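All protein chains but one are shown in place.
Chains: A, B, C, D, E, F and G, in written order; residue numbering restarts at 1 for each.
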Amino acid sequence: MSGIIIDFERKQRCGIEEAILCERKSVTQIEEIIELGLERQARLLFTRFNKEKWSQLDPVYHQQLAYCPLSSTAILGELDKLEDQQPHIAIVSGGSSDTGVCHEILTTLNYHGYAARLFEDVGVSALWRLHDALDEINKAKVIIAVAGMEAALPTVLSGMTNRPIIAVPTSVGYGVSEGGQLALNACLGSCAAGLMTVNIDNGFGAACGAIKMINSFSM
Amino acid sequence: MSGIIIDFERKQRCGIEEAILCERKSVTQIEEIIELGLERQARLLFTRFNKEKWSQLDPVYHQQLAYCPLSSTAILGELDKLEDQQPHIAIVSGGSSDTGVCHEILTTLNYHGYAARLFEDVGVSALWRLHDALDEINKAKVIIAVAGMEAALPTVLSGMTNRPIIAVPTSVGYGVSEGGQLALNACLGSCAAGLMTVNIDNGFGAACGAIKMINSFSM
Amino acid sequence: MSGIIIDFERKQRCGIEEAILCERKSVTQIEEIIELGLERQARLLFTRFNKEKWSQLDPVYHQQLAYCPLSSTAILGELDKLEDQQPHIAIVSGGSSDTGVCHEILTTLNYHGYAARLFEDVGVSALWRLHDALDEINKAKVIIAVAGMEAALPTVLSGMTNRPIIAVPTSVGYGVSEGGQLALNACLGSCAAGLMTVNIDNGFGAACGAIKMINSFSM
Amino acid sequence: MSGIIIDFERKQRCGIEEAILCERKSVTQIEEIIELGLERQARLLFTRFNKEKWSQLDPVYHQQLAYCPLSSTAILGELDKLEDQQPHIAIVSGGSSDTGVCHEILTTLNYHGYAARLFEDVGVSALWRLHDALDEINKAKVIIAVAGMEAALPTVLSGMTNRPIIAVPTSVGYGVSEGGQLALNACLGSCAAGLMTVNIDNGFGAACGAIKMINSFSM
Amino acid sequence: MSGIIIDFERKQRCGIEEAILCERKSVTQIEEIIELGLERQARLLFTRFNKEKWSQLDPVYHQQLAYCPLSSTAILGELDKLEDQQPHIAIVSGGSSDTGVCHEILTTLNYHGYAARLFEDVGVSALWRLHDALDEINKAKVIIAVAGMEAALPTVLSGMTNRPIIAVPTSVGYGVSEGGQLALNACLGSCAAGLMTVNIDNGFGAACGAIKMINSFSM
Amino acid sequence: MSGIIIDFERKQRCGIEEAILCERKSVTQIEEIIELGLERQARLLFTRFNKEKWSQLDPVYHQQLAYCPLSSTAILGELDKLEDQQPHIAIVSGGSSDTGVCHEILTTLNYHGYAARLFEDVGVSALWRLHDALDEINKAKVIIAVAGMEAALPTVLSGMTNRPIIAVPTSVGYGVSEGGQLALNACLGSCAAGLMTVNIDNGFGAACGAIKMINSFSM
Amino acid sequence: MSGIIIDFERKQRCGIEEAILCERKSVTQIEEIIELGLERQARLLFTRFNKEKWSQLDPVYHQQLAYCPLSSTAILGELDKLEDQQPHIAIVSGGSSDTGVCHEILTTLNYHGYAARLFEDVGVSALWRLHDALDEINKAKVIIAVAGMEAALPTVLSGMTNRPIIAVPTSVGYGVSEGGQLALNACLGSCAAGLMTVNIDNGFGAACGAIKMINSFSM
Partner (left out) sequence: MSGIIIDFERKQRCGIEEAILCERKSVTQIEEIIELGLERQARLLFTRFNKEKWSQLDPVYHQQLAYCPLSSTAILGELDKLEDQQPHIAIVSGGSSDTGVCHEILTTLNYHGYAARLFEDVGVSALWRLHDALDEINKAKVIIAVAGMEAALPTVLSGMTNRPIIAVPTSVGYGVSEGGQLALNACLGSCAAGLMTVNIDNGFGAACGAIKMINSFSM
């Protein structure tokens, strides 16, 4: 046990539970954190937990966590019952390469007890796809728009709806769009008023933003 | 009249009225837009309208617009009556150099009929100022956090509240923080879950994001 | 006369006449070049010729050149007769702040004998404006799309037309879009297949590209 | 089948068929897309399909697609009959390291029914190679110039021909030219008037631009 | 022996012994340096010595060096006796992903004969952890603050203590914080007066800075 | 009085008094802060207070502050008596263009009661100047090394002394060294162990770092 | 006299006299340096001495220095007699906007006693101009090639001559070539073997490099 301190009271304080970002943690550190969770009988969400690291984990933990390779997440403990009949949140994405980020959003929402509807592959190069889905999208109270490359989707969508939009730029692309900085800047520098943006590929953060909105307005 | 098209139906479609970004428009173009507004008896909000440009305007328009030099905004037409008794929105800023951006937020909110409370100069280098204001800040449903330089304020605040936070990085600083890119990245790359960010100095956008949230949840 | 060599045979060789980029030239150098042109009875196009420099020119030249402050261009000699009944080229722009670049394109085309139609202020934040103009735009054989900020216009337009599109990113914007690099990258990194891009604010270059296309296919 | 929507009508709308960018797609997603194509008896072009991914594909698909390792492309369905006797398009490259990009261009053109002639390894460090090929290059109506490192080829070529040139910067180089940003900027910032540029290594896009030109002028 | 010159007198001149940065050295070079050290019966510290390189070393050296995989360091020769009862140096870190850098600091200090106390995982998203540790931290004469992502820890800590702080930004993070440049700039551009910063992940340098302070003031 | 909060207890808490960074403050704001200081009979240090702003100040304040144009600082209230006979701090600079930064350091130290010795124009292009001054420099306990352009001075000096060095990169230079980023990175990326660096042109911060060291070791 | 140290022995040590870079020096400092020179009866070269600063100088110095506004240089003392009949150095530039840099090179060479021949406005967009001048250029032993924008000139020239070439990138250009970074990288990343490059607009440095070559090979 080397000095790791889990913030088990975060939900109470901030409305969101602490999640464990696995990207730069060693397998040993992850195992220590699982042990801390088991000890406390706490629920824990692990993000950016790639398949290679998962497979290196002591197999004893493979039964105790629910792993989802599509979103690179794992969950210790039970999921809450999903509350929404008509989900408050719509996840809209530009292309099928964004699917990993979309599912990180979905998992994070579900982990906190929220349902969501997913509208994938409705990018602006073929606007009819977006027009077809618009009525359904507008039934949500918050929209999370996921897009890579030149990320025009959040901008265009913003001109079609009065719902608040959280934009998630993704690292999909090559050359000038490699790494997602272009997508990020396209969301931030958009002519559409009121777009709110999170870090590149930060599906977890976008989900948390949406949860905080819903919580704040239902208090 | 050279091809300018004002989107007078934007509020109906997106919940936000079109604002006129004056930064790269000539005085002639701004005058044409005022004429279009007067003709339609429409209200119009002009942003990034610096004093120099304002003084170059045909004086006939000086009576018709309400100009605010602190926020570099001007308004054509009447303000709506402010709705909130207890304002839904808190504007929190790190230092007194951020005051221009804070007032662009305030003007934009007021223009759309929303009141807000302003908590200035409560940056993290002296945490007691933030602690002192926290209870009042938490009475709002949405927080807009404004900060330049290393912009630690939105991150620290996020650990103290469960309200959704829109971060507005400002271009205050020099050397590595010159121009606001550091403040922007500090908001986007924050360890605090759920922070939502807008472009550097984009007070208008942050206000619009907050308005869309409130509108969406009161529908 | 300090070593300036004008390439008077460029049109013959490349189909485009040499233009004089005034941005970094001294007034003395510009006057020398005018003299060279007068001597040869040659036509000359001067670009990025701002009002300040123009006013510093020896007044004797003010009568000999046709100056356009909107596009910051000046022309020595006569314009060719415009050839097109139905212009082959459509210029489409996102916002009224792009008007200087649009007119540099128009002047360059006119100087070489080509007409064009201008569709300004049809950006994607209000798609109905673009939809309304689409039929007229499609009558051209080449489209030049001009846009600043997040520059989603060329991408969206590309999904609606089968005409070749030359994208001109502009330096309109602030924060992350300041200087036009975001607009440039958004055009280059677009998911729309076949977009061709020129340098930021390079209206002259886009016009030349369109002229070369028309020339090549009519040979 | 997870939400993937193929835009089978793109050719009708934009003159170009949708291509599948494989770079960030999983093998599972690619297989789903092949299935969608087979179902519809549609033709499909897959780009940036590297050998490793190709080898991981279910072998049943290896017979149904024509894979080209040099250009990292695969084609489902038959190639159109090539139309041109004297090809309208010349592909000119600076060095033999650019050959992958050249063949992505060639494959894309062939897939849409266009022939092209390839002039490789004629960079500016030995201008005699370019001079020797110039007459043949000029027989095309459109030139696609491919170059990495300092990418002087498109600029120099532009001074020698009146044909429109689409420049494709490549990621060939190291140090300051690593990744292709230098080559890209050298094309965009060129003193040669009318150069049109696409993203780094974007052979597919350059081919589409050329096709749109030819289509537009033959309509 | 290929021209390697070890600066065995550095400690005398600068107060710090030369350390061998292994990152770009070949295994052969490292072995030559070990031989030089053995010959001189000198002590040597090897940094950024990853496990892969360590395992490729001739096994004969595995007994002669003390290797620490957590900090990627190896030591030839004996450690000095640690001098401090109450250590002069506190190492404070934001998250458990920074643990490798923390231990490079600790090893470097110990190698030079200094003890230190380690306070890990006390980042600003849960300020109570930092408040709890503050009294103990303040017992040191110098604080080394280690943080990645938006690196708000050194700024916040600086407002709570009058001890000099050396900030070590780490490369922990993704998107805008990838590679540590954001953390670095957040330390440099901090509103907190007197923060001193070292290169990204440069635990060795921070330890040396602290040692030089202590040495200088005890002379 | 618009919401400005001065942290008059900072010295007690952090050992350093709050300084007023004037760069982005309006003249009105500066006047309000002077009034707050006068009211409290507090001392205040104003930095980055350029001549233009100073001259715009209400002349009534010109007598109440001591203004230094060389360092762009002003002081309200009395200077402490300087404590050191043999100053603990040496300020060493590369060239005479760095003199403004050197004097900001000196003023900040004097304001807090510390003397310092200044060694200007001893850059590495003529090492004899540095060698000549070395014995005197080494009498200090802390060295602040100020350098622009390629900033080799702190690195070279670090190999000659065992004193702790705080490096202040300056914005002196053009082309690749314009703005000071090169000087900053040269200090951070130095091969010299233990260099500690502050923001570009941040003389105030370097002085505070030195003061905190001295305070901490004399407690 | 504030601590300025002139390195009057530099020529003896390095073969080049110290030059005074005026860009960031105050008029007062420049006057002090002139006084130091007058006292020592030394010759001095002042570079980047713009017209505004020159006009602010105490008029008494206007007679004592020879000022050249084209190159922004001033010389105190007599020029050496130029040695070369057939100059060893050719200065070749791409466009007439580079003329200021060309004349800084010429002045620096002349100041040190070397003649040079100037070939201006022979950029690659019209190769016939370069071909026409090639025989004369090749008579020099060293070529200094000056170019802005995409800076293809040094690369192309390098393929035509066996003389050593020093490339001077200039800050001529806009958009992606603004500031000269593109020109710089184009020289550094060139496919032409053996190009040697100096900082953007650094005519002084290129001249010094050429002088050092000539000196070294005539010793």
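FYI, a contact is a pair of C-beta atoms (placed from the backbone, for glycine too) under 8 Å apart; a residue touches a chain by one contact, two chains touch by 3 or more.
A quick note: this is a predicted structure, and the numbers were derived from the prediction, not measured.
Touch with the chain that is not drawn comes from one residue among G:G3, G:P69 or G:G159, which is G:G159. Checked against the full complex, the one of F:L57, F:L188 or F:C208 touching the unshown chain is F:L188. Contacts to the hidden chain, counted on chain G, fall at residues 13-16, 19, 141-142, 158-166, 184, 188-189, 193-199, 204-205, 208-209, 211-217, 219.
Those residues of chain D that touch the chain absent from the view are 96-97, 99, 118-122, 125-126, 129, 148, 172, 174-178. Mapped onto chain F, contacts with the missing chain fall at residues 94-95, 123-127, 149-152, 155-156, 158-160, 173, 175-177, 182, 185-192.
Operating definition for what follows: only the chains that are shown with their structure count from here on.
By number of C-beta pairs in contact, D-G leads over the other of A-D and D-G.
By residue number, over half of the touching pairs seen at C-G are also found at F-G, the match among F-G, D-G or E-F.
Once the centre of each chain is set as its mean CA position, chain A and chain F turn out to be 45 Å apart. Chain centres here are Cα means. That of chain C falls 56 Å from that of chain E. Centre-to-centre spacing of chain C and chain D amounts to 27 Å, using the average Cα coordinate of each chain. Multi-chain contact residues of chain G (touching two or more other chains) are listed as 125-126, 175-177.
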